[in-house]
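Attaching a single structure in structure tokens format; questions to follow.
In this view, the complex is presented without one of its protein chains, the others remaining in place.
The chains carry the letters A, B and C, assigned in the order they are written, with residues numbered from 1 in each.
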Amino acid sequence: MIYLDHNATTPADPRVVKKMLPYFSEKYGNPSSVHSFGQEARAAIEEARHHIATLMHCHEKEIIFTSGGTEANNLAIRGTLEATKKKGRHLVTSSIEHHAVLNVFKRLEKEGYEVTFLPVNSDGRIEIQTLAEALRPDTVLVSVMTANNESGVMEPIEEIGFLLHERGILFHTDAVQAVGKIPLDCSSLPIDLLSASAHKFGGPKGAGFVYCRKNIRINPQIVGGHHEKGRRAGTENVPCIIGMGKAAEIAHQEINKEVFRIGALRDKLEEGILKSIPEVRIVSKNVLRLYNTSLVLVKYVEGEAMLLNLDFEGIEVSSGSACTSGSLEPSHVLLACGYPHEDAHGSIRFSLGKTNTEEEINTVLEVFPRVVEKLRKMSPFKAQSLT
Amino acid sequence: MIYLDHNATTPADPRVVKKMLPYFSEKYGNPSSVHSFGQEARAAIEEARHHIATLMHCHEKEIIFTSGGTEANNLAIRGTLEATKKKGRHLVTSSIEHHAVLNVFKRLEKEGYEVTFLPVNSDGRIEIQTLAEALRPDTVLVSVMTANNESGVMEPIEEIGFLLHERGILFHTDAVQAVGKIPLDCSSLPIDLLSASAHKFGGPKGAGFVYCRKNIRINPQIVGGHHEKGRRAGTENVPCIIGMGKAAEIAHQEINKEVFRIGALRDKLEEGILKSIPEVRIVSKNVLRLYNTSLVLVKYVEGEAMLLNLDFEGIEVSSGSACTSGSLEPSHVLLACGYPHEDAHGSIRFSLGKTNTEEEINTVLEVFPRVVEKLRKMSPFKAQSLT
Amino acid sequence: MYSQKVLDHFRNPRNVGRMDNPDGVGKVGNPVCGDVMVMYLKIKNDIIEDAMFETFGCGAAIATSSIATELIKGKPIHEAQNITNKAVVEALDGLPPAKMHCSVLAEEAVKSAIEDYEKKRNEGEGKPAESA
Partner (left out) sequence: MYSQKVLDHFRNPRNVGRMDNPDGVGKVGNPVCGDVMVMYLKIKNDIIEDAMFETFGCGAAIATSSIATELIKGKPIHEAQNITNKAVVEALDGLPPAKMHCSVLAEEAVKSAIEDYEKKRNEGEGKPAESA
């Protein structure tokens, strides 16, 4: 199998699993238990918190563990809105957010907030000017993702943050696709809240976190015991949190090593595709993007059909976002960038990771053109005929 | 180590861990991915759902996966209140619920609901008559736990359910301490919603579920992608869900084997304590209780002091509920049963599990009286002198 | 997600391609929605002698097109006309709920191609040959 779907999920690093393993059946204590057996588990999750704080350049107290990226987004956004003293009913987000952010805002809209869903330019980026014009005196919170899961496009979170902090508006960023892939320094970035998910950077599914800047009040969304300093109730998922900590430690040490190797493979893939397949384009090719992501638009064929054919050949990719599967809508991200529906239907996302090799990319470059050709033969649309 | 704190958490059964293991780094696909690698993970979590549905005697569609028992309680209670068409602002729960239920109701109270916290009798049980009198025409939901985590006392959920269903009131039960320990048949029990947590019955931390009876509407509390049929968003915790499925399968097959063995050990422990230590009592000794739980009140000494001394001797127990540690309040459960504060401070909970042996109980019966004696020597209160 | 039957018809679609001089052509769907099916029929003595398709769409769209051509080949047109999306779904051992619309599209493609054939025939019958 050639796995090129790392933005959907990544394998847990074997070192991560090794570190988790003793906590299932041996050191299985409840971190809330007073006895030494429970305190051993407590110490282990606090060590994990330390690794995450190190990766994020923040204080341990600023990290709140959750069950994943989706919960992290829900907690960061709703939790601070409930707790903030600044009253106001206006919120801003972008139209290319993941559903785990978009649907939080849609829910808030139903509850009476006014939400501006900012457009992006044709490169898929928020323009600062557009944001500045959208702000109102009663804007309380803005959420813009660090990097887009489909196209890999990086949003200008630093400029956004400075603008918002001047005006005293809370700033949240969904960094699920960025954490562990690129360095992020919360001590210098003008960010109040950030969400992340372990399974996107070599950790296990079932753990994520919110970075919540010191002195920012946040209400728990899951209530119960006094876990996570009263910010998220429920017995901690000890093994998965420990796994996330190890993944953070590894990412912190190895981020720089991988960027160039994976980036070169991605570039080779894109060049090969552009060379061997007519009428394709790479979304946001010349914009600051994640080095591992390539979103390809192929004319006259549909994304899922390409995906399944690649799957038959042992190549695993995604068409649009895995998390919206079951939906018939073409990618909302591509539509927001201004691509017409018919083009948006023909998207394939390649997302690379640590284990990918040059040989694998060569195989893809051999198989993918064949797949496109086969499907184009079936297609009622031929070159230049799609209207 | 002699682990007698199974109500706080249990070791994951080695068969559970074995079943989980391939899903971290080998079959790590995202169940939402369309490709066959993702669908393999999808099939595995649906198999887990099947095992849980078998254990609970319900339909697979009635099971919603969560990250644990606390989240399950939050989702079951808030989710149905948001979705129910029956309008009404009155809710009922008991005063001996776990904080994961109590605090949900306290939050709802702040949001404008009126909540009746039902008293229990001196045995720690809800009396049907008391409940019947508390109901109002605008009562929409009642939540009473199946078995109490501190005392093990079983509440009369069957009678409660029948009464509520006659009146068209939703009934939720927090069965976190019951599922996997005693058989529960959702096809015949008059229950609409039930919460459970994997790590309390041999599964891993990080997974739980809500049983939500067919046709009962429930709003997601974590929104995002269309996971769990739109009832709980977020990439599924594949390994932990699979582990919970395996734990359910094992529980279904082995429940009957363990009940009598563990029950006999618990009874031996209680008899031994009563015989060797003066001025102790077993809470709700003659009431229907979980066969694995024993809550002991020891006069003139404080619970944590006993717990730590037992810990020094390698015996792990709890004083009151582990999840309220950090709190200075004595157990709210004991206070609700009418025990005076000074007695409630002196509680120790022994909760047994599969791996416990008779030898271990013998050791406890040797050590525990010594610990009590040592602490009583330090105590300013002596027999009959506590006022 | 997909049955083995769907995957088989998707992987090895039967009767795929553009037909020369078809007697009836049905084009349904719309690229904006992500599915377009074109069905070509060769008909002799009211029997469907051959059927071919071209489809732009997902796995289910291609599989339903393929199975639909199989279902109608050799059938009299009055039978083929009664094809239902249910029959298409059954022949594929089921479809995921989100993909049911593809089977409707396949039904419509067949009906539209037969309609086209009948329209042409009626025109041919009513008018002198040279006007065709």
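Here, a contact is a pair of C-beta atoms (placed from the backbone, for glycine too) under 8 Å apart; a residue touches a chain by one contact, two chains touch by 3 or more.
The model shown is predicted, which means the values in this text are computed figures rather than measured ones.
Here is the thing to keep in mind: the chain we left out touches A, B in the whole complex. Among the residues A:6, A:42 or A:213, only A:42 touches the chain that is left out of the figure. When the omitted chain is restored, the residue from B:112, B:137, B:168 or B:380 that touches it is B:380.
Only one residue in the set B:86, B:341 or B:370 touches the chain that does not appear here, and it is B:341.
Residue-wise, the contact with the chain that is not shown comes from B:305, picked out of B:251, B:305 or B:336. In the full complex, the hidden chain is touched by chain B at residues 300-305, 308-309, 312, 326-328, 330, 340-342, 345, 377-381, 386-387.
Within chain A, the residues in touch with the undisplayed chain are 34, 39, 42.
The rule is short, and it goes like this: only the chains that are shown with their structure count from here on.
The chain pair with the larger count of C-beta pairs in contact, out of B-C and A-C, is A-C. For the pair chain A and chain B, the distance between C-alpha centroids works out to 34 Å. Rounded to whole angstrom units, the spacing between the C-alpha centres of chain A and chain C is 41. Among the residues of chain C, none is in touch with two or more other chains.
Multi-chain contact residues of chain A (touching two or more other chains) are listed as 304, 308, 326-327.
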